[in-house]
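See below for the structure under consideration.
With one protein chain removed, the remaining protein chains of the complex are shown where they sit.
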Amino acid sequence: MIRFDCDYLEGAHPKIIEKLVETNMEQTAGYGCDPHCTRAKEMIKKVCNAPESDVHFLVGGTQTNTAVISSALRIHQGVISAQSGHINVHESGAIEATGHKVLALPSSNGKLTTKQIEECFNAHHNDVCHEHMVQPAMVYISLPTEGGTVYTKKELEDIYSVCKNTGMFLYIDGARLGYALASDGCDLTLPDVAANCDVFYIGGTKVGALFGEALVINNEYLKKDFRYVIKQKGGLLAKGRLLGIQFETLFEDGLYFEISAYAIECAKRIHEIFESNGYEFLFDSTTNQQFPIIPDNELETLSKEFTYDYWCALSDKKSGVRFCASWATKQENLDKLENAVKALK
Amino acid sequence: MIRFDCDYLEGAHPKIIEKLVETNMEQTAGYGCDPHCTRAKEMIKKVCNAPESDVHFLVGGTQTNTAVISSALRIHQGVISAQSGHINVHESGAIEATGHKVLALPSSNGKLTTKQIEECFNAHHNDVCHEHMVQPAMVYISLPTEGGTVYTKKELEDIYSVCKNTGMFLYIDGARLGYALASDGCDLTLPDVAANCDVFYIGGTKVGALFGEALVINNEYLKKDFRYVIKQKGGLLAKGRLLGIQFETLFEDGLYFEISAYAIECAKRIHEIFESNGYEFLFDSTTNQQFPIIPDNELETLSKEFTYDYWCALSDKKSGVRFCASWATKQENLDKLENAVKALK
Amino acid sequence: MIRFDCDYLEGAHPKIIEKLVETNMEQTAGYGCDPHCTRAKEMIKKVCNAPESDVHFLVGGTQTNTAVISSALRIHQGVISAQSGHINVHESGAIEATGHKVLALPSSNGKLTTKQIEECFNAHHNDVCHEHMVQPAMVYISLPTEGGTVYTKKELEDIYSVCKNTGMFLYIDGARLGYALASDGCDLTLPDVAANCDVFYIGGTKVGALFGEALVINNEYLKKDFRYVIKQKGGLLAKGRLLGIQFETLFEDGLYFEISAYAIECAKRIHEIFESNGYEFLFDSTTNQQFPIIPDNELETLSKEFTYDYWCALSDKKSGVRFCASWATKQENLDKLENAVKALK
Partner (left out) sequence: MIRFDCDYLEGAHPKIIEKLVETNMEQTAGYGCDPHCTRAKEMIKKVCNAPESDVHFLVGGTQTNTAVISSALRIHQGVISAQSGHINVHESGAIEATGHKVLALPSSNGKLTTKQIEECFNAHHNDVCHEHMVQPAMVYISLPTEGGTVYTKKELEDIYSVCKNTGMFLYIDGARLGYALASDGCDLTLPDVAANCDVFYIGGTKVGALFGEALVINNEYLKKDFRYVIKQKGGLLAKGRLLGIQFETLFEDGLYFEISAYAIECAKRIHEIFESNGYEFLFDSTTNQQFPIIPDNELETLSKEFTYDYWCALSDKKSGVRFCASWATKQENLDKLENAVKALK
């Protein structure tokens, strides 16, 4: 079986594995107070052009989202998200479990607009009963979104501007940030991202690492005491250096960007395989996740050789599904996919 | 100014006030362990035809909803509600503050259908990623709804049947239950309500009491240790007898039903006042809340003499507003409203 | 049976009842936005000499404590309390239910010392692993304490000074504040209390009201958005004027202070009844709760005629118990208690 269902199918990029092997018997202090974490943090601040920011490493995305959001909000506040946002759908209520409502706004492609955000904020504050309702205090967006779409630099700047004007935090979930930055549809650089939000994370789990996310906090209020929060939310890895070592490797020679670009090339090929054979797509994704719409009988055929992620049933016995590329995608598997899709016709 | 904006404008029914005066210097044990509470509980069990149920008194609705829902759900579970449900909109995130997601389903009139509930449950359990999503475990409905509509006996029986089949609790918010039961649109009796849910409450605050809600728990699992929950959620009134005294008075001679019926008569008159003058309504409410649609310039005129609750802006410079009747509505005020509405034309 | 077990045995002071009767059919806006609440708030700010403070009314003590503490603390912070503190023992985990640890310090008489508070703060911050531990961020004291003892003005000033120096909030639970202020052991005035903390409440439930507590917030950070918090924690009474009316009555002619002083006179008599008959006391209480130590066989005799609150078993078949006086204590009942205690010998 050849797997395309997600971008966390394999272990880590071989250079990370090498580094883990090489450093294995070093003795270091625990909980991220080791030279590898220190060095990786400096690298990330530099590549983000964010010398004043704080960088922390956490184990996974749900944990990172939970730590950031629960730490930022006061008890009567909620976080605005697209309905399809990961925190609204796929974290088993982790945000609510810390006491906060996700204020979900509709979105056809996973992106929020400044208009939506402003309207949500104003509707709340203009209501005479606003004290009876959850106060919007943070905007959560994903880059790329769950549908693989990306914000332009202008869009991100505008959203951040609305956030600053309304006193809301802007938080960017960058679980697949590398793939967004490498995408043709995206005119953002990493420093652009860092300059246009209060806090964001650079995903490692889906971009070459065994696991791990690098959180970058720009906002002074959010910086304070954040290590307590990481600990409380179960994210303070005893052997914290494992995270430092991985991010050192990803950022010391541009590996993060290089493997992201490779994944995007593979994703383009997936796109072409389906498009050239006449398939349409659920979302206009320019990143590593592609969402072709495929007749159910053809899916059945493909299932014999490939895994994909089932997204949603559509009318006419068709379904939207997800095929992912990653740093680890093999060309030979793309060749096989191409042949199989051609053979469907 | 004549107020019609809500149904908690005055104090309590005079009989309740009398009883409070009369019992004021009695010495009783605290926290609901007094003879008045005991007697009121027995009355309620009797009038509900629910001898095996547990009855508790709490101070207000948000508190009651929070106590019931947070006590019933395990940490990964959520409660299904109409989007317009009180817990989803008007409790400042009280449910989420206890760790649980409100799974909001769309509804044009405030009611949920069995179809919606079943689909929500099935969609969850059929998803291969269901463990990544909040598990629906309770259905919350209001009787009457926020839009003043009511469920029929058949509808309630069907919903409860779905709940039992799927292992979800059914909880009925009866903040205005008296007004539902007295409504022409409702073929339910109090024993019908009690027989068709796991837990519900009989609202006092909006139906004649100074404050207070009588919670009736039918389900054995939910009964266990509930007084701990009331205490933790701030609902265990030190002078608990105040609640007992009020509910004794409401239920010893059918006062609760009598004043509810009176309010419904007043509400019908409000309805007729607007309908006979050509106004349409937001919801097909047969209970004590009426939602006429009124041109904004006419509203401005009415505002000089009357208060109402602003519900929503509509197109064509019209708005939906709420006029409430209650046990305390005065005929002379209805006369004045009638004249004022006529005068608009 | 003559009850001395607590100070919430009766309804409300007759003047409050009168006022409730008198205002019963007034129509007012809900949720505390009525003229009675406005007037009562002004009175309280004046009597506290705290024109810049915010005043809110809540229904009960557990709710008030929960709202204040959960709103003040960030998620990794805890509240310092005496081990015997109400929040640590008698609120069914309400504080923890909002996510915060109560950092309980030992105390023989219910009072905390500046030394303890400083040591707790320093021990935390000097520990290299402080991020693995709950950060102390608020000090909770009761005036009077659970043992009926009171802080002197000097002690309170010193504690507040420590709090300000360490950046911790000081919160005073004044469930029985009137009885502390009226006590011989207390050189504090209400303005002194208001000037020496970030937030405190003036208890109504135990000092003449049917129910209700008046929260006074001095600290700007804590003022912000507090009505959201009250709503979320179930404390925003629909007929909020009931609280306004009660506190108006308590504060317009000094009734609060007058009835507190009366209760203290009664408590002194209880003290003398036991002391003159050779009994010792658990705590050196100068307030309305008295804690005589009584042989168990004598308690059995007293139990036939009187209720008291059982506090703790001691050696030698003796027990510590609580007898409470209040604004409602009757002289004839004190006479009977005197006779009964004398008769034990």
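Chains here go by letter, A, B and C, matching the order in which they are written, and residues are numbered from 1 within each.
As a convention for this text, a residue touches a chain if its C-beta (ideal position, glycine included) is under 8 Å from a C-beta of that chain, and two chains touch if they have at least 3 such contacts.
None of these values were measured; they are calculated from a predicted model.
Only one of A:His100, A:His132 or A:Lys206 touches the absent chain when the whole complex is considered: A:Lys206.
Across B:Glu22, B:Asp184, B:Asp225 or B:Asp335, the residue that sits in touch with the chain not pictured is B:Asp225. The hidden chain makes contact, of the residues A:Ala94, A:Ala263, A:Leu282 or A:Leu299, with A:Ala94. Remark: the omitted chain is touched by one listed residue; of C:Glu26, C:Glu42 or C:Glu96 this is C:Glu96.
Between the chain not shown and the residues A:Pro14, A:Pro35 or A:Pro191, the one that touches is A:Pro14. Residues of chain B in contact with the chain left out of this view: 31, 70-71, 74-76, 98-99, 131-132, 135, 225, 227-229, 231-232, 236. In the full complex, chain A touches the hidden chain at residues 1-3, 5-6, 8-12, 14, 17, 20-21, 23-30, 59-63, 66, 91-94, 97-98, 205-206, 210-211, 228-229, 231-239, 242, 307, 328. For chain C, the residues in touch with the chain missing from this view are 75-76, 78, 89-93, 96-102, 128-129, 131-134, 310.
Here, only the chains that are shown with their structure count from here on.
Averaging C-alpha coordinates per chain places the centre of chain A 49 Å away from that of chain C.
Our note on geometry: chain B versus chain C, Cα centroid distance of 33 Å, whole angstroms. Annotation for chain B: residues touching 2 or more other chains are 91-93, 97-98.
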